[in-house]
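Before we start, here is the structure in question, set down as structure tokens.
A protein chain is absent from this complex, but the other protein chains hold their places.
Letters A, B, C and D mark the chains in the order given here, with residues in each chain numbered from 1 onward.
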Amino acid sequence: MLTKVIAFIAVAITGSLLLYGVADFPSFGDPNSPANAGVEGGAPSISQYFITESYKDTKVPNLVTSVLADYRGYDTMFETVVVFAGGMAIFAILRVLRSKEEPPKPQSRAETFVHGDHNRIIVGTTCKLVIPVIQLFALYVIAHGHHSPGGGFQGGVLIGASFILLALAADLKTALSRLNEPNYIRLACIGILIYAGFGVLCQILGGNFLDYGVLQPVLFTDGPEMARSHSMLGVEIGVALTVSTIMFAIYANLASRGTLNEGL
Amino acid sequence: MSEFFEQTIQPHFNFWIYVILMMLGLWAVIAKKNMIKKLIGLSIFQTAIILFYVSIGVKEDATIPILDHHGPEHHEVVHENGEHIEDAETSAHPEEVHEKKGDHSHGDDHGHDDHATDPDTMANPLPHVLMLTAIVVGVATLGVALAICQMLFKEFGTLEEDEILAELKDSASDD
Amino acid sequence: MIDQLPAIMVLAPMFGALMIGLFGQKDHRVCFPIVFTSLIISLGAAIGCANLVTKDGTIDYFMAGWEEPLGIGIQLRIDHLNALVIVLIGVATTLVSFFSIRRVGALDTEKTPHFYILYLLLCTGLYGITITADAFNLFVLVEITSLTSYGLIAMGSSRRGTHAAINYVLMGTIGASFYLLGVGYLYLKTGTLNMHDIQAILQANEEVRNSNAVIIAFLFILMGIWIKMAFFPLHGWLPNAYSYCPSSTACLLAPLMTKISVYVMIRVMISIFGLEWIFIHLGWSHLVVILAVIAIVAGSVLALAQREIKKMLCYLIVAEVGYMVGGAWLSDSNMWGLSGAMYHVLSDALMTLCLFFVAGIWSKCIDAKEIDDLEGVFKKMPITSACFILGALAMIGVPPTSGFFSKFYLIRGGIEGGHWEYVAALLFSSLVNAVLFFRIFEIAFFGKNPPEGHGHDEEHHDDHEDLHPVLEHEVSWRVTIPLIVTAVLIVLLGLFNGPVVEFIREAFPPTSEIVSARP
Amino acid sequence: MIFSFDIIILIFLVIAAVISLSVKDLLSASMIFGIYGFLICLLWAEMGAVDVAFTEAAVGAGVSAVLLIATVFNTKRRSSD
Partner (left out) sequence: MENTVTSLLPVLACLASLLAVPLIVLFRKEPFLREMSTFAAGILKFTFVLMMLPIILDGKTIVHTFTDGIGGINVPIMFRVDGLGMLFALVASSLWILTSLYAIGYMRGLKEHSQTRFFAFFALSLSATLGVAFAGNLLTLYLFYEMLSLSTWPLVTHHQDKEARTGGRTYLSYLLGTSIAFAIPAIIFTFVKADGDLSFAGEAILAGQDLGYWPALFLLLGFAFGFSKAGMMPFHSWLPGAMVAPTPVSALLHAVAVVKVGVFCVIRVITGVFGVEFFKDLSVNLVLCWIAAFTVLVSSLIALSQDNLKRRLAFSTIGQLSYIVLGVALATQHAVAGSMMHIAMHAFGKITLFFCAGAIFVAYGKKYISQLDGLGRKMPFTFGAFAIGAMSVTGLPPTGGLLSKIYLVWGAAEAHQIALLCVYLISSILNGAYFFPIVYRAFFKPAPEAEIATPGVKEAPLACVLPLSITAVGSVLLFFFPGLLLELTNLMTGAK
């Protein structure tokens, strides 16, 4: 009870403070708010720059992609690293490497939980049909991220989800036989390496880290803008690789309590 | 009351809801005893912040932050708000045509240098970018927290905080 | 090459982590060389940057080359405020990596590569936090350090450790979210994320500067950072998390995490909001100093109540955080408090590192977790104990260790700013530290139950046997060398306090600005 | 952006959050949290943040819910609050 009272007081204070701050916000949806249009009397805000100039700079119509992978590419790289770090942290916490400590279970608890004693024909067949479609769609999302919503993260999560689906429908072993443990960690590393590799390549060619414009001679593009555009695609592929493998890894560890021998 | 609503709440409706959601989450983190509940609360807390950020970037009558190459949507938006075109000078109309042409060959960047979109017609992309990051961070955190919860369950056989604390107290007095 | 140093510094540990992921899983022996190489590269780059700062002043590095208009890209900045902090991170992480070779053994050896991956990513995060000039990038990097430290703390922990870890996750995430929220409020009011850009806008525009939203933004950023640094009423997660996790983790986290948070607070105060606005317009100085005083006193008293060595040290960290927060908020006209706080970041990191090293060695080698287990340890492990004494003296504040000088500057700031309660709290805490450590010295020197009679009345100990069993208990050089280096650094930092503080003070606005604006 | 639509989703959002936090069955709570995720994804799509919406649909509603459910399976389904 006491915790509830304390919680209520804390929440009430925090909430009223936040609302106090809200009071002099520009109204919702105001296109002239400082965030959207810059502070009154000052320079236009950076988002205006993005809207008006980014296509010129990068030739990528999806502004979110260009801002994500180019202007704030450094952030995005670390975002990928966050995912990777999360995966590694879960591995470090949960993974049981000495399997003899865990007595083998006669029957999967989850199996009875979900399916009773039925076999998995319907689920299995559906998944067999759906998984390739998901993966195909995921590849489209990654590749078409320049033009439509989507990109490395979304596509990566989708690929990861397809593996999760496989693990749910068949079992974890099947999914892991497609993508085993040392390999998914390696793939995750390679994903970030692709990303950071683009950055380092830029450094080698005399630009700053992630300054894709200088990659023009290497990528044989017409101008720095297209070099940026193409590099972004490469970078997104790296992101997708890491995100997909790590999402699957997180699921695999959480679902099997770190033993990786049976899923849900 | 209605005046209060119109002047204070309505223009900031989203912000009010975000505060409410956030406080729900925070309250759950502090007051709930079950770890899973706490984590759901934490996730709600984080999504509330994301909601807040996305709300910053919203512009009335603006479209999604993807430059239009394929035509109709953008025009429709512009048409719907006839006065908007006048406000925002000549809008993006002529350029749109340009783009349509250049669309098929991206390598061809000549002729696009004068391309300029009216910022007011498009949602602010920056908060979206930031929040993509925040979402991913959120799920990574959730994963780690769930992993620790499983460890907790392995060691204590429960996820209720009061039971865990009681057990810790017992083991401390045993020492 | 030279102008790429900031990026190299941040990225080297990350590449190291990736290399371990690629090659270290099968053969664990390649892990340490990779770790060491990448940390040395980072350290070298950090020293290089610091050197450049000394010569040419501030270094700006624009990620992806997006310079104009300010704020579209991500800016890194190394100036006088953080140049020494990055060197500190480099030194500390390298030293701890040595220490961790042996310490990892206590964990699941199969997880060695994963431990090192987390370790290196944490280093990346720390470097990144320190040099970034982008408010949102800071959040991302904070999350990297948080996630890796959750993993490091929870791996190989005991029951208590796991419980502490989940608390840490909850508190840490709320802290980071508060920070993010504050940045959101700021962004909403200013439309930019670059710290210097925000500052320029705030300074140019009085209406924005004094709006509720900006004040609330500051408050929430501050609260977020305070949670991260375990400032007193928000410190709950720290003692258990740091005292029940593996020693090498504690050695890495305890000295660096809280100190980096303090640095972030000072960075936010100086580079985003501006001291003048904080001290004169807001006028929260007295309130925060009083909070700091409470933190110092409470931390000291709680430390006094502990019997476990590591836990005691953890509560001392809580008290030390109070020192730094208080110091940063003293608002004395000459910025002595602020420079003292910044200097204390360096000195306290080294002191904590030294003490945690020793605590780790003790808990491993002679299985001493409580103070009472330390009977006669001085004789068994003279080198370790000597370093412990040095660290403890620094904590108490005995010259010529750095601890004395940081207290000196802080107290000076307290006197000039008229915060007598802060001065009194510092002295009180020094006294408590003295009591605490001499209690340990006594047990370690005498043993718990000393013989009743006189030493010379007993059968006389032959001098020749006096120091005989010494090195039997002393641990390997890989552990003692970092320890000794740390101890030496404590003294060196103390002896060269003048140049160091002078260097740090270059970062602050000319004092006349603040003085003239003072009511 | 349509104001009424906005309001309706927001209200549903709050309801979903409250239910997900108050239901005692953790599996249901996780599922409702998934619904919450989809609602908020809808909201963002409606606000013009399509990329965020897409990510939230995949990550927030999909993966998060799956991870929660996986953990609930491996631990206890009932909670005291």
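Everything below uses one rule, namely that a residue touches a chain if its C-beta (ideal position, glycine included) is under 8 Å from a C-beta of that chain, and two chains touch if they have at least 3 such contacts.
For clarity, every value in this text was computed on a predicted model and none was experimentally measured.
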item	value
Partners of the unshown chain among those that are drawn	C
Option touching the unshown chain, where C:Ile2, C:Ala204, C:Leu287 or C:Leu431 are the choices	C:Leu431
Touch residues of chain C, complete complex, unshown partner	393, 396-400, 407-408, 411-412, 415-416, 423, 427, 430-431, 434-435, 438, 442, 445-446, 450-456, 460-461, 463-464, 466-467, 495-499, 501-502
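As a working rule, only the chains that are shown with their structure count from here on.
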item	value
Contact-richer chain pair [A-B vs A-D]	A-B
Interchain centroid distance [CA atoms averaged], chain A/chain D, Å	18
Chain centre separation (chain B, chain D; CA means) in Å	13
Inter-centroid spacing, chain C versus chain A (mean Cα positions, whole Å)	31
Multi-partner residues of chain A (each touching 2 or more other chains)	18, 22-23, 25, 29, 33, 35-37, 46-47, 50, 62, 64, 68, 72, 75, 79, 82, 85-86, 89-90, 93, 149, 153, 250, 254, 257
Shared-contact residues (touching 2 or more other chains) in chain D	1, 50-51, 55, 59, 63, 67, 70-71, 74
Each pair of chains that touches, named by its two labels	A-B, A-C, A-D, B-C, B-D
Chain C-facing residues of chain A, complex	17-18, 20-26, 33-43, 45-47, 49-50, 70-75, 78-79, 81-82, 84-86, 88-93, 95, 97-98, 182, 185-186, 188-190, 192-193, 196, 199-200, 202-203, 207-213
Chain D-facing residues of chain B, complex	13-14, 17, 20-21, 24-25, 28, 32-34, 36-37, 39-41, 43-44, 47, 50-51, 54-55, 57-66, 123, 127-128, 131-132, 135-136, 138-139, 142-143, 146, 149-150, 153, 158-160
Complex interface listing, chain B residues touching chain A	8, 11-16, 19-20, 22-23, 26-27, 30-31, 55-60, 62, 64-69, 106-109, 112-113, 115-117, 119-120, 122, 124-130, 132-133, 136-137, 139-141, 143-144, 146-148, 150-151, 154
